[in-house]
Structures are given as C-alpha cells and as structure tokens.
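As you look at this complex, bear in mind that one protein chain is not there, while each of the others sits in place.
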Amino acid sequence: MALSKLSNLYRQVIMDHAKHPHNNHELDRADHEVELRNPTCGDVLTIQLKIADKTVIDAAYTGTGCTISQASASMMTDQIKGKTIAEVEQMVLGFSDMVMGKDVPDQTKLLGEASILQSVAQFPARIKCATLAWKAAYQAIEESESND
Amino acid sequence: MALSKLSNLYRQVIMDHAKHPHNNHELDRADHEVELRNPTCGDVLTIQLKIADKTVIDAAYTGTGCTISQASASMMTDQIKGKTIAEVEQMVLGFSDMVMGKDVPDQTKLLGEASILQSVAQFPARIKCATLAWKAAYQAIEESESND
Amino acid sequence: MDNKMNNLLNDFPILQEIVNDEKLVYLDNAATTQKPRQVLDAIRNYYEHDNANVHRGVHTLAQRATEQFEGVRQKVADFIGANNPQEVVYTKGTTEALNWIAASYGRTHLHAGDEIVVSYMEHHSNLVPWQQLALQTGAKLKYIGLTVDGQLDLKNAQQVITDKTAIVSLCHASNVLGVINPIKQVTRLAHQHGAIMVVDGAQAVPHMPVDVKELDVDFYAFSGHKMLGPTGCGILWGKKELLNEMPPLEFGGEMISNVGLYQTDFKAPPYKFEGGTQNIAGVIGLGAAIDYLNEIGLDKIMKHERRLVEYVLPQLTAIQGIEIYGPKDPRQRTGVLSFNLTGVHPHDLASALDMDGVAVRAGHHCAQPLMKYLGVSATARASFYLYNTQTDADLLIRAVLDAKEFFLNGSF
Partner (left out) sequence: MDNKMNNLLNDFPILQEIVNDEKLVYLDNAATTQKPRQVLDAIRNYYEHDNANVHRGVHTLAQRATEQFEGVRQKVADFIGANNPQEVVYTKGTTEALNWIAASYGRTHLHAGDEIVVSYMEHHSNLVPWQQLALQTGAKLKYIGLTVDGQLDLKNAQQVITDKTAIVSLCHASNVLGVINPIKQVTRLAHQHGAIMVVDGAQAVPHMPVDVKELDVDFYAFSGHKMLGPTGCGILWGKKELLNEMPPLEFGGEMISNVGLYQTDFKAPPYKFEGGTQNIAGVIGLGAAIDYLNEIGLDKIMKHERRLVEYVLPQLTAIQGIEIYGPKDPRQRTGVLSFNLTGVHPHDLASALDMDGVAVRAGHHCAQPLMKYLGVSATARASFYLYNTQTDADLLIRAVLDAKEFFLNGSF
C-alpha cells in the first residue's frame, strides 16, 4: 500500500535517530548557542557548540520537532564534532545542496551517516525540517568567526 | 455607417442645446449654489438657483463638459424654472430613472423637452454625464430645505 | 447526500487529480477551497469577451466590465444580509480587510488606555493588526479565555469587556477548533459597553448562512478563496457611518474626486478605499462563487458538513492516542477537525497522509497563541467542504490508522 513509499523518507536509521536522538541535551558552558524556528510548524531547535582552535569540540541540541528535524539534528551533532569550522561550513552547504536534490561530490565522505537524509529531496515540503539544525549550526559558526 | 447609430444619442435637439445652451451664465444673488464634478472626466458644473416660497424662480449653470452634460444642464435649467421644490425633486428622480432605462410614468409631462435624453439609457457610459446637473440641483434644493 | 450535492463533484475537476498514485482526497479547505468550473468559466469569459479597466472608460468593454464588477457588490451585500452595496469594500482578502479596520478606524479612534479585546483562538490576521494598533496607540490588548472543550468563555467575556473596551474582534468560526462563536451575544455585550464589534468571518461565510444585520456587528471580513472563489479577492463590509469616517489607506486611481498639487479630495465609500486597479477578474469570479453557493444553499452546505463531522468524529475519537481539539458536539462546530496522535509529530502524520493522497494541514495554522494555550506545538487539521464525501472521511480514517501503524509499530 501507499505507505510503503513512506519508508523512502523514513529509513530505519532516521527513525532510530528520532526515537533515540544523540546529543539531545544542554551543554554546560557552550560557547555558541543559536535558536531557530521552523515558522511553518512552530518547531524550535536550539543548537549549542563548543569551539576551540577553529574546531568544533562539542555539539548538542534541545527542542521539539518532527522525525526529520530531530533525526537531522541528532546526525548533524554527531557528524560535526571534531571538524574544523571550515569543514563544517562545507558540510552545511553540501547538506543543503543534497536535500535540494543537487549532486554533491563525495557526499558520503562529507556528511557521513547524515547522507541518508538525501531521501528528503523527494519530499520538498520537508526540506525545511531537515535543514533547520544545519542552518542553526552555520549561524553559530558565523557568530564564532565574527567574534574573533 | 456605424456613426449613424450615434444620432440615437446625439439628437438634433441635444446638439442644439449643447451648441447654444440656455441659462449658461451666473445668476446675480443666487440663493443656492452647488458645484459638482464628474470625477471620471474632470468636468465641473456649477448650478445656481433662486428659490422663493418653495419654488425655483431662477436657475442657471456654468462650467465645461461634454455635449450630453451641457445639453442636460441647459434643458434642466429651462424645465425647473417655476416648479416647486417638491416638483423638482420628482423630476430629478424621474430623470435618473429614465436614463437608467426604467419606465417613468408621464415622462414627457414630467420632464418636458429633457425627456429626449432618454436615449442616454442605451449609452451607459454616459449616464453620469447626463445626471450631473440634476444631481447638483437636487443637492441645492436639499440645502435650501435644511436651511429652513 | 441529495442529488444536487452528488452531481457537484463533476464541477470540480481537480478532485480527480492523482497524487502519489492515489486519488486526491482534499481535506485542506480551511486553507483554501477548490473552484468549480462555473467560477473558472466566469473568469475566462470575462477575459475573453469583456476585459477592460473599470469605471474610467467610455467604450463598450469598459462599460461591460464596470457593470459586472459593480454588480458583484450587490450580490455580496445580499449574500451577507447587508443593507447597501456601498458598504461592500473589495480587498485582497480577510487579512487586508482586518488590517484596514485596525489601521484606519483603529488609529483614528483609539487612545492610550482604551482596550481592544480578542480571544485566544484568533488567527494571526485577527491578532497581529490589533497588537500593532495597541503598540502604536498605547491601547491595551486583552484576551477572552476558552472553556475546556474549546468554546469561547462567555463568562470570561463579561469580565474582559468593560467600559474601557473600544473594539472587540472575534472570529465567527475558528480555523483550528472549528467552534462557532456566539457573535450575536458578544456583539450585544460590546455595544452595551460602547465598543464596536469586528468579526473575522473567513471560516464562517463559506460554511453557514451569515446575516450581518441580524448579528448587528459593525465590521465583517472574509476571503473569496475560502468560498470557491479565486485568490486575491476578499470583502470588508462595514456600517456606512463607520466607513464614512474612516480615512483611506491606499491612494491613487479611482478613489479620488479631485487632485490638486498639494491636496486631494476622496470619493465616498466604498470607492475611497479601492486605490488602483482592483482584482477585477477576481471580483467577477467571486460573484460566480456566490451564485454557485446560493444555488446549492448555505443551509444545505452546513447540514452536509455537519453530517460528515457526525460520521467521522466518533471514528477518529475511537482511535487510541488521538486527541481532538474543540467542541465534541458537532452542532457547535464547522467541518474543521484539528487533532494529534500521541507519539507522532503532526508534520510526519501529514506526510504519511499525503502518501495516501489525503491532503491535510499540519502546523500552527497561523494561531500560535492558541497552540500555546492548548499546550501543543502544532496539530494536524482535516477540514471538510461541500464536495467532500463519506468516502473521503473513510479514507482519512484509514490513512490515520496506516500512519499510526507505520510510526508506532514500524510495520509496513
């Protein structure tokens, strides 16, 4: 039946992340914090980062949202830890391109597990859910750079 | 040719009134004066009345306008002279009905020569031109009554 | 469903659309409705035979266009029981109409210390304009609370509305709770305290007979696109005395009477509000929508929606984990059903339903304060209209059950 198409979007890995999200807590002494809102659905997501030597040394998030935004935040916080600011910026742009359906070179290498969210490209109404966490991280990093 | 249809609107009598309008001057010592504007074309018409014993004893107009509005003002000022206020009010309402294409009982008796403007009903874009003078007269009379 | 209701499906070709390999089940009517052929034909006919700019023209097409455009004013007036077509102002929609009341009537009549009263169930379009008016004038914005089953709390209204109240503005029907508000009673209350009554009728006019004279309200706003009409065209109705004393907000075009170099005189209402070329084809389409609705009858439409709600509400309620917002009694509500399924985010639910061809909305429905009041971040919303059938209701229930199975048991 028609719902079988749903499993294109809601892969098992995505469902697992949404049900048992990683890094879903507050950081103590975060350097940077950005709260973003998906104005369509009212969901709010707060991303916190610790940055040292132009490298993300810790990342976490809080907030409510749908399966896609939760899983995306969970995967993203996993993937950006230990990456340099420049690398994270690349990742955010690559992720954004990917969910918009564009080809991203070395996608799996760049995004790791988060590349499974490529399926969102077929569900354009959900792109904003998938990108929310990544946009917040991007803003947090921009903040960190302008503070330098 | 098509212009022959025009003569339905521009009857000879109408053309004559427009070319040689009656009462087209200022009254000295008018009791009531109303300036109205056809906002579509910018034409301005000023109606002046002398009223005594609830009777219009003199009427005149000034201003520029198209054939229809000039002829209408000319005929109207002819027709309302000597009529009581109540009669003029009847005439204005009758004239308005007539050019909107409605049946008006005793039309010729009520409106005299002005009943030739019945043809305007077939040219709805020109109704406002035909009624301008009559509306102004109506307002002048209302003024006179509220002053009592 | 009687015969006329049955045949009308043919008038809406979009209802045959295939979406994600399934036949479309369109249950997003509170957002916008579909348009019957009759409306689309009216628009096309206008453009193919009569299109011209209105009012200003001497030539035949301009005259035809003007007659049709002005004719709709009378139709609208009759449709909502208004006295006078001159009280009918064309706008872009409900939002623009409500904003104009706030920005024109509000700014010229409100003073610091005056109070504006709304409710917790208002759409942002009937809330943010009043917030802004309050910020600009120093007036105070106050909220009427809701009862536990999502009705307007009339007792609370009696406390909130006082002699300080200058404006009360309420929705006639809620776009989230589906509840129908007791406008007549609140209007009486408002008038007793010398306040004017503004009504957001966006969710009422399409679904039930409305009579502004009988309700005795002062302003009433609604949108064409939610009542089978085209987008970009709505109505601001107001009592003549009030429209007369309101300054216009958009200047230019036909709304003037005389323009000098430094000063301008405006026409009388409704024209003084209608600056610039209006949505002429939109107005003519709205006229055709009103004809269509009248042909069927608002009574029948209301009954039809109520029967669907009576049919679907118990089935939806019976699904374990479903919470439904708003009154439980179908007679107190329109065909708008907002709900949540425990453990499933409404966005995920709506995506799942979409895979079954069932179009519902998920989110805050432009009613964030209500979401906070209900203690949720979002809801799913199915909203029915005259062309929806019991089969649509069945498909909704089946799709919700499928989605529940998918998300909660992971089986598919």
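Think of it as A, B and C in the order they're written, each chain with its own count starting at 1.
Basically, a residue touches a chain if its C-beta (ideal position, glycine included) is under 8 Å from a C-beta of that chain, and two chains touch if they have at least 3 such contacts.
Predicted model only: the values in this text are computed from it and were never measured.
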Wait, the hidden chain, what does it touch out of the ones we have here?
A, B, C
In the complete assembly, which of C:Asn83, C:Asn258 or C:Thr391 touches the absent chain?
C:Asn258
Among listed residues C:Arg73, C:Arg306 or C:Arg361, the absent chain is touched only by C:Arg361
Looking at C:Arg56, C:His191 or C:Lys303, which makes contact with the chain not pictured?
C:Arg56
In terms of residues, what is the contact footprint of the unshown chain on chain C?
13-14, 17, 19-20, 24, 26, 28, 31-32, 34-35, 40, 43-44, 47-49, 51-53, 56-62, 92-96, 98-99, 103, 123-129, 131-132, 134-135, 141, 143, 223, 225, 230-233, 249-254, 256, 258-264, 275-282, 347, 350-351, 353-354, 358-363, 365-366, 368-369
Could I get the residues of chain B that touch the absent chain, sorted low to high?
1-7, 9-10, 15, 40-44, 64-68, 123, 125-126, 129
Touching the hidden chain in the full complex, which residues of chain A are there? Just list them.
37, 39-40, 124-126
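The definition used in the following text is that only the chains that are shown with their structure count from here on.
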Is the way these chains touch best called a line, a ring, a star, complete, or other?
line
Going by C-alpha centroids, which chain is farthest from chain C? Tell me that one.
B
Rounded to the nearest Å, the gap between Cα centres of chain A and chain B is 76
Separation of mean Cα positions, chain C and chain B [Å, integer]
45
Which chain A residues sit where two or more other chains touch them?
none
